[in-house]
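Below: one structure in structure tokens.
Here is subunit A:
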Amino acid sequence: MWGSGILKGLAITLKHLFEWDITEQYPEERPNLYPRFRGRLILNPEKCIVCGMCVKTCPNNVLSFTQARLKEGKKKVLTSYTIDHQYCMFCNLCVEACPTGGLYFSHDFEWAAFNREDIKFVYEPDLSHLELASDDAEAGEKGIRASKEDKNEKLINATIIAIRKNPAKALGKILNDESEALKLAEMIGEDENKLRKMAELIVIDKEKAAKVARAFLVKGQKKEEG
Partner candidate 1 sequence: MYQELKERLLKNWDGKIEINEGKDFFEIITQSEILFTLMEFLKKEFGFNYLANLCGVDYGEKFTMVYHVCRIPENLKVCVKADIPRDNPEIDSLTCLWPAADFQEREVYDLMGIVFKGHPDLKRILLPEDFEGHPLRKDYKAV
Partner candidate 2 sequence: MRGAETFFIDLARLIVTWLEKQGMSPLVADIVLLVIQFICIAAIVTVNIIILIWLERKISGFIQQRLGPNRLGPWGIFQTIADAIKLLTKEDIIPSQTDKIIFRTAPIVFIVISLMLYVVIPFGDGMAIVDLNMGVLYFISVGSLGTIALLMAGWGSNNKWSLLGAMRAVAQMISYEIPLAFSLLGVIMIAGSLKMSDIIAAQNNVWFVFLQPVAFITYFIAATAELNRGPFDMPEAEQELTAGAYTEYSGMRWALFFLAEYTNLFAVSAMAAVMFFGGWQGPWLPSWLWLPIKAYIIMLVFFWLKWTLPRIRMDHLMSFSWKVLIPVTLVNLVVTGCVLQFFK
């Protein structure tokens, strides 16, 4: 009251006027970084087993890579790895996801650049001494998406075999009635094309597969009647 508060405030500022300053003079004095500090995201290619977990966990599509298979042993190798730092949120999810500890954050924080491309990290190992499987080299170009398609292909083949072996069980997944499933299997018969299409549908979109199967059955029934 009556200016005493103002005087108290003035005393505080006067006290600090003669106090030691706390500014950290940055380029000369280096900041004290704690061990967990997240600077630049670094890949240790030696430890990478090309599992793609980091790409799947990244929320912001920072990471991408391409892969190839060795001719002998079918071991996967990395052909390139890209970390686009401009989208990175430093959330640490990829580091936590990496099963071998191949990704980590360094303490490097001074990486301002003039171009967006300059803060992109691209790792391209020298693979000339390795013999790559020829067909996989192409697939490797498409990277993770290719591997996904690869996976689908396997599943489709498996489904075709399953339908041939036990149509009631395999087709029963999309049709409720076992007798209907058997009928459908009969109608598909030995037609490779139809079989493959059905298997594809089952793998990619089950609901659509069910619809198609039902339509197919109805059509078949009409044919029989007509």
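Methods note: a contact is a pair of C-beta atoms (placed from the backbone, for glycine too) under 8 Å apart; a residue touches a chain by one contact, two chains touch by 3 or more; residues count from 1.
Basis for inclusion: all candidates are chains of the complex that A comes from, given by their letters.
Note that the structure is predicted; figures quoted are calculated from it, not measured.
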item	value
Selected partner (touches subunit A in the complex), from 1 or 2	2
Complex interface listing, subunit A residues touching candidate 2	6, 9-10, 12-14, 16-19, 21-23, 25
